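Of the protein chains in this complex, all but one are displayed in their positions.
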Amino acid sequence: MNILEVENLGKKFVLHLRGGWHLPVLQGVAFTVAAGECVAITGTSGSGKSSLLRTLYGNYRSDSGTARLRTEQGMVDILQSSPQQILALRRHVMAYASQFLRVIPRVSTLEIVAQPLMEQGLDQQMAGERAAAMLSALNLPRHLHPLPPATFSGGEQQRVNLARTFVGQHPLVMLDEPTASLDGDNAAVVQKLIMEAKHSGRAVLAVFHDPAMVRQVADRQYFIPSLSEHSHENPELQ
Amino acid sequence: MDYNFAYLDEQSKRAIRRSLLKAVAIPGHQLPFASREMPLPYGWGTGGIQLTAAIIGKNDVLKVIDQGADDTTNAVSIRQFFARVTGVATTTKTVKASIIQTRHRIPETPLQEGQIMVYQVPMPEPLFKLEPRRTETRILHALGDYSLMYLQLYDHITRYGRVAIGYDFPVMVHDRYLMSPSPIPAFDVPKMHMSPALQIFGAGREKQLYAVPPYSRVVPLAFDDYPFAPLQAQAPCAICGSQHSYKDEIILDDKGTRQYICSDTDYCEQHRC
Amino acid sequence: MLTSSSPAHAPKPTTALGPVLIAQNLYFQFGNQIVLRDVSLEVFPGEVLAIVGESGSGKSTLLNLLYGNLTPSQGIVQAISTTGLQPLSALSQQTLRQLQRSRWGYVCQNPRDALRMTISASGNIIERRMAMGLRHYGTLRQEARHWLEKVEIDPARLDDLPETFSGGMLQRLQIARTLISQPALLYLDEPTSGLDVSVQAALLDLLRKLVSKEQMAVLLVTHDLAVARLLAQRIAVMRHGEIIEAGLADQVLDDPQHPYTQLLVSSVLPA
C-alpha cells in the first residue's frame, strides 16, 4: 500500500530580484513510498534533494506534477491542496524535520515537542509525558526539557527537531539529513526510531548525508534525475 | 397679560402629551420634546412644569414639593405659578393630591393608583458623568450596554468598599433601560418600584422626558454580593419622632449641634401627636 | 514509548469547520482614490492569518472593513454571528456591536486607544464580562486576577491605574481585556510595533500561547515579517490595496512568488 505517490514533479525558482532569472530545481521526479518502507533520496550535490522534501511538505510551491498522499479520506494531492488542507496534513499525516531547528524564542523544549501532540488533540499532560519520553529516548536529559533550545548545541537542537518530528506518529515522516550533526550513539538512536516507524507501518522518506545510514535503514533509493541542459536554457518550454 | 390655561398653548400641550404617551409605552426611555421657554429659569423645574402644564385639568389637585417640603421657595413659586395660570386647587397633603410635582424627593406617604408624580430632572442622562456625549449615550441605550455604569460601581466597591452614590442612584426600568430617578436620595428609590402611581420625568433644558408606568419594575443597579443598601440618618425626627422617614440635618448653633427632622413636611405634620 | 504501535491519533475534523469570516471582492474608495481593490479572503477557526504589507498598503483599511467599522464600496464581508454566516451589512448596529464586544476581539497598536485610562486595571479587564451580564463582584475580581496572571502581570497591580503601567504591560492589559470574553475571532492591529524588541518577543510568545489554546481565528495586521512568521499559519501580502500573494506562512516566506514579496522577504534582516 503506497503512502506517497509522486509523478512528474517539477519545481523552479523565478528570481525577480535578479531580472526574472529562471532557476529550475526539479524536473520529472517520480517515485512511491509504501507503508513500512524507508526510501532514501539520493542525487548529486545541488540536485534538489532538500527542495524535494520541502515541496512535498508544502513549504515550496511546485510547478508541475502530482504528489498523492494517503489519508483517511483517500489519496490527496499535496501539490493541489489548499493551505488549510496542508495544515491538516501536517497535523495528522506528514511530519518533516529540516536540517536546522527553527526555534521560537522563549518556548521550552518540552513544549516544542509536545506541540504536535496537542495539535492532534491530546491534553497537555498526556502530550507532555509523551514528549518527555521521546526527548529522553533521544538522550536529552530531563533538566534540559524546560529550557528553550536556543542555547543548545547543534546536535542537541537536531535531536529536539527529530523528537518533534517522530512524536506525532505521522504515517509519513520526511527527514533531511537527520544525523548530520549527531555523534555515533545518537545516530544509532535515530536509526532505531526509523526502524520502529517502519515496523509500525509508517513510511519514511529521507535524505541521508551518510551512505552507511542508507544501507542500514533504506529499503530503496530514489535517484533524483538531473535537469536536462535544454531546460536550463529555456525553462519556459517545460 | 392673559395667558392660556396652564400657560402653554393647547398645541404645545398636546405635543408634550403625545411624547408622554410614547414615553409611557417605552418605560425608562428618554424622548426628546419641544421644550418651551417657561417663565421660570431652566434648571429650576421647567421640565416638570411643562409636564404638569400638559396634563393638568380643571379638577386636578396639585401638590408641589422641593426637598420634600411644600414651603421651600421654589415649591412656593411653582405652586403660585400654577394657581395663577390654571386656578386649580392646590394642597400640601399627599393623599389629597392628584398631581405631585417634585424636586429631589418622593413623599413618605405611599402613593396611590390614579396619582401622577411629576419629577423635575436636571440631567436625564444617567451616563452623563461617564460619557458626556449624548450621541454616544444614545447608542449605549439602544444597545443596552451599561457596563460603563457597572464599571463605576465596581470601582466604588474596590476603592471605598461600597457603592458611593447617595442620590440620583441609577436604576434599571423593566430590565431594559438605565434611568436617572432624578436627584432623589437613594433612600427614595425603592418607592419607585411597582408604584401604583404613574411617574413622569421632565428635563426642560435638556429637552427630554421619560416615564415609569404604574406597577413597573424599577431596580437599582447592584452586584449580587453587594446589594443596594441606601443610607439614612439613624436619629428619629426631632419633631414627630418618626424612625422611618428621610431626614434633613439641621445645624442648631455655632458649636455644630445637629438635629434631624423629616424632610417631608406633610408626613411630619401627619405624624405629630 | 518508542515502540508504541498505537495508531495515529484520530484526526480532529478541524478542517471541516467552515470559515468564521469571508470577504469577497472588496473594494474601498476614499474620494477618487481606490484604497482597496478586489480583496477576498477567508479566516478559519484556530488559525492566524497575517496580512502583511508596508504602511499605506491598505492593510489597516482592510482590517477596519473586516471588523465592520468601515463599509466596503463594493463586495461583501460575511461573518459567523449568533444566527450563522451573515453579511455584516445585514446586521443591525446593535448586533454588530454585540458581535464586536463578545464574539470578536480587537487589539489595537496603541493600548491607550482601547483602555480606559482612568479606570483600574482590573476594571478594564472585567468590563466585557459585566457587559455579558456577570454581576458578582467577587467573581469579577477573581476573573480579573486570573487574567492578570495569564498575561503575566503581577496581581498586586490589580487596582492600579493603567497610567502607571509600562508600554508592554499596557498591551498585555489590552489583551487580557479583550480575550476575557473568549472571542472566536480576534483582530490584531500591529500589536507589538510600539514596543522594545525584548518586550515584543515576550508578548508574541504570550499571544501565540493564548491563541493556540483558545482555538481562536485571528486576523493579524503587521508590517513585520518576523511577527507574521512566528504567529501566523497563513500570510496574505498586500501592496497598493491588493493582495498580491497569499498562502501558507512558511511557503510565502521561504518560496515567495511575487517580485514584491521576494523584495520584502529579502529585505528582512536575518534574526
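What to note about this one:
Chains here go by letter, A, B and C, matching the order in which they are written, and residues are numbered from 1 within each.
The working rule: contacts are C-beta pairs under 8 Å (C-beta built on N, C-alpha and C of every residue); 3 or more make two chains touch, one makes a residue touch a chain.
The rule we apply is simple: contacts and distances are computed from a predicted model.
This complex has a chain not shown, and the name its UniProt record holds, of "Branched-chain amino acid ABC transporter permease", "NADH:ubiquinone oxidoreductase 30kDa subunit domain-containing protein", "Carbon-phosphorus lyase complex subunit PhnI" or "Malonate decarboxylase acyl carrier protein", is "Carbon-phosphorus lyase complex subunit PhnI". Touch with the chain omitted from the figure is made, among B:Ile100, B:Met192 or B:Ile261, by B:Ile261.
Check B:Pro27, B:Gly68 or B:Pro107 against the missing chain and you find that the one touching it is B:Gly68.
By the touch definition given at the top, subunit B reaches the unshown chain through residues 3-4, 7-9, 11-12, 32-39, 41-44, 46, 66-69, 71-77, 80, 103-105, 122, 133-135, 157-162, 164-168, 183-187, 205, 207, 226, 231-233, 246-254, 261, 263, 265.
Here, only the chains that are shown with their structure count from here on.
Graph distance from subunit A to subunit B, where chains that touch are one step apart, equals 2.
When chain centres are taken as C-alpha averages, the shortest distance to the whole-protein C-alpha average belongs to C.
Of all chain pairs, the one joined by the greatest number of contacting C-beta pairs is A-C.
Work out the mean CA point of subunit A and of subunit B, and you get 76 Å between them. Once the centre of each chain is set as its mean CA position, subunit B and subunit C turn out to be 47 Å apart.
If you check the complex, the residues on subunit B that touch subunit C are 139, 142-143, 145, 147, 150-151, 154-155, 157-159, 222-226. Residues of subunit A touching subunit C in their complex: 13-17, 54, 58-61, 72, 83-88, 91-92, 104-107, 117-118, 120-122, 130, 133-134, 137, 168-171, 192-193, 196, 199-200. Residues 1-12, 14-15, 44, 47, 201-202, 204-205, 208, 212, 230, 233-234, 247-248, 250-251, 254-255, 257-259, 262-263, 266 of subunit C are the ones that touch subunit A when the two sit in their complex.
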